[in-house]
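Omission of a single protein chain aside, the complex is shown with its protein chains in their original locations.
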Amino acid sequence: MSILLDLERLSVRYNRLTALSDVSLEARAGEVTTVIGPNGAGKTSLVNAVMGLIPSRGRVTFPLWPKAALSTGARVRARICLVPETRDLFGPMTVLDNLRLGAFVARSERGFDMEARLAEVARLFPRLDERRHQQAQTLSGGERQMLALGRALMLRPRFLMLDEPSLGLAPLVVAEIFRVIEQLKRDGVAILLIEQNARAALRVADHAYVLEGGEVQLQGSAATVMADARVVGAYLGMGRTGGAQGPVAEPPERIEGGLASGSEASRPARDAGVHHARTRPAIGAAS
Amino acid sequence: MTFDIAAVLFQDGVANGAVYVLLATVLVLVFTVTRIVFVPQGDLIAFSALTLAAFEAGHTPGTVWILALGAALALILAGGKAAGERNLAGLASAALWFGAVPAAIVLTALFLVPKEAPLLWKMAVTCALITCLGPILYRLVFEPIAAASPLVLLIAAVAAHFGLSSIGLHVFGAEGVRTPGFAGPPLVVGDLVVTRQTVGVIASSLVLVGLLSLFFRRSLSGKALLAAAHNRRGAELIGVSATAAGRTAFIVAGLIGAISGILIGPMTTLYYDSGFILGLKGFVGAIVGALAIYPLAALGALLVGLVEAFASFWASAYRDVIVFTLITPVLFWRSLASPHVEEEAE
Partner (left out) sequence: MMRRILAWAPLGALAVAAMAPLLLTPYQLTVATYIMLAAIVCTGLVLMTGVAGMVSFGQAAFVGVGAYVTAALSTTFALSPWIGLVAAIASAAVLAALIGLITVRMSGHYLALATLCFCISFYFLVGNAELLGRFNGITGIPPVTVGAIALRSEAAGFALVLGALALVIWWTRRLLASRTGRVLRSLRTGTVIAESFGVDGQRHRLIAFVAAAVTAALSGWLYAHVQRFVNPTPFGVPASIDYLFMTVIGGSGQVWGALLGAALVTTAKQELQGLLQPVFGATTRLDMLVFAALMIVMLHRARRGLWPLLQGLISLHLPAPPIVAGIDLPSGRARPTPGLPVLAASHMRRSFGGLVAVDDVSFDVRAGEILGVLGPNGAGKSTLFNLISGTLPRSSGELSFLGQPLASVGARDMCRRGLARTFQHVKLVPDMSALENVAMGATQRGHCGLAAASLGLDRAEERRLLGWSQHLLARVGLADKAWEAAGSLPLGHQRLVEIARALAADPVLLLLDEPAAGLRANEKTDLARLLLELRADGLAILLVEHDMEFVSELADRLMVMNFGRLIACGQPGEVRANVEVQEAYLGVAA
């Protein structure tokens, strides 16, 4: 498979703080690549730098679309999209206007059909369609995430980056978001998925990177990473999709000594053994 | 007061009001796209009239030096920043906007506008000079703090006004100018005599309000500009650069300012510092429209013109006092209409 994104020794610094140091990473066409890691590992800095939103050192190249490396605008015109953790919707505008603006740079392409694109997004997110004339700022958290994702999909992205799409959402909504991610994967959209919800992310991913303290600690096929003892200990032990802590189980903020330790890591998963369920009851009382 | 006097005052008021409409519209435009209360808009208008007058007198207008200086500074800043980030696209854009374009305009103004050139050509060069100042001002004063609060941006705008008027005094001198009328003999409608100039100002302000209103309501490009004000990052992510949006707003502001200056030049004597009071009166109008709604802002500006006309009949010395005190009830009404509620998003 051809490489879409090639990062070579990417570093990001804020004043004196190093957020990322020498990260090298590849994302391939038709695959879902995931980057997992705890809070403050530099995941958001990574996608922001890839999108050109923040200055960075090292090389960001898009081998298929060399021009895209010029600026954030050039990336968007190459149909490389980021759905940021902060959503960044246009609050006072309607859902419909937010979606239309998603296709802003495509509006002058030949054969551009706004209505067809809107219909596509409406099919994926019927709830957005119901609220089409509502101001974006009146939406609930889950709907906002759907709108942010829908806005990106309006561009029919060739490479889509999702930053913590499940953050702060109820399990039901998380399931819906992941359903859409799987659908996009089937449609052949290459995805770079940033997640704290390691289990859900690894389940859809082909390839995974584990980021900690701004450095890649581990990489490999999703299956290998999922099987890695250290990952199991640090992330999967508590990354329950329907977990009692809500969708995003918070890993320890600072993991002393790398992957293997962590205060909650050794705690057995209460609902182990129900892996087959797409989402599982957190409380377990009813099962 | 007889009906005749009232009619004349009304006509005066509408003519002045139309000028304030031009201003109020630009203030709304710039505010909705960048959240800047663009106080120096009045200065651009005054500079435009002063520039045209200098061309008429056969001098090189001081605007040329302001533009050259501003462009050079902007080029250094923008070019330096782009070079530091090794951003080729940024470097090219800086060279174009702050290098090539201003240079071409400055050279044209220096060598290609003889005293006997046709008025239309002089107007065109004037427009080019003033329009080009818009984006330069944006780059020098506002772009580095584009994400700051409206209050900080307002302080910067006021500082920019003082800078402009101080340099204006230097290059234009303290004398006022009145540019020659260009539209031909006045029109006579019944008892009223209306100059074509006035008709021009009213017509262009109407067209402007209509166009901008439609543009921001209906077109996707208009909404993209507004998006930049709502959420800068969000705008970047759909391919709309907030910087480019701000620059666009300032180009339009410069252009409208230049045209306004040419239109009102023959109606009133303008000095290097006339712009401030003009701008503030436009602002009082814009407040009526909450700095957001074009037709309302235009109505407000018209109201300011009328109040001013009638005030100068009754108490001409206190004309400005009355106009600026008018803002108090207007603000009071606005504060009742849009109480400041701090709501937390979930």
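As written, the chain order gives the labels A and B, with residue 1 at the start of each chain.
The definition used in the following text is that contacts are C-beta pairs under 8 Å (C-beta built on N, C-alpha and C of every residue); 3 or more make two chains touch, one makes a residue touch a chain.
Being a predicted model, the structure only gives us computed values, none of them experimental.
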>> From the list A:74, A:161 or A:175, pick the residue that touches the absent chain.
In response: A:175
> Which residue, A:143, A:195, A:212 or A:228, contacts the hidden chain when the whole complex is considered?
Replying inline: A:143
>> If I consider the whole complex, including the chain that's not displayed, which of B:14, B:67 or B:156 touches that chain?
In response: B:156
>> Take the complete complex as the reference. Which residues in chain B touch the chain that isn't displayed?
In response: 37, 140-141, 144-145, 148-152, 154-156, 158-160, 162-163, 165-167, 169-170, 174, 276-277, 280, 283-284, 287, 317-318, 320-321, 324-325, 327-328, 331-332, 334-335, 338-340, 342-344, 346
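The definition used in the following text is that only the chains that are shown with their structure count from here on.
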> Which positions of chain B touch chain A when the two form their complex?
Replying inline: 85, 87-90, 220, 223-224, 226-227, 230-231, 233-241, 345-346
> chain B touches which residues of chain A in the complex?
Replying inline: 51, 53, 55, 70-74, 76-77, 81-82, 84, 86-93, 97, 100-102, 104-105, 107, 137, 140-141, 151-152, 155
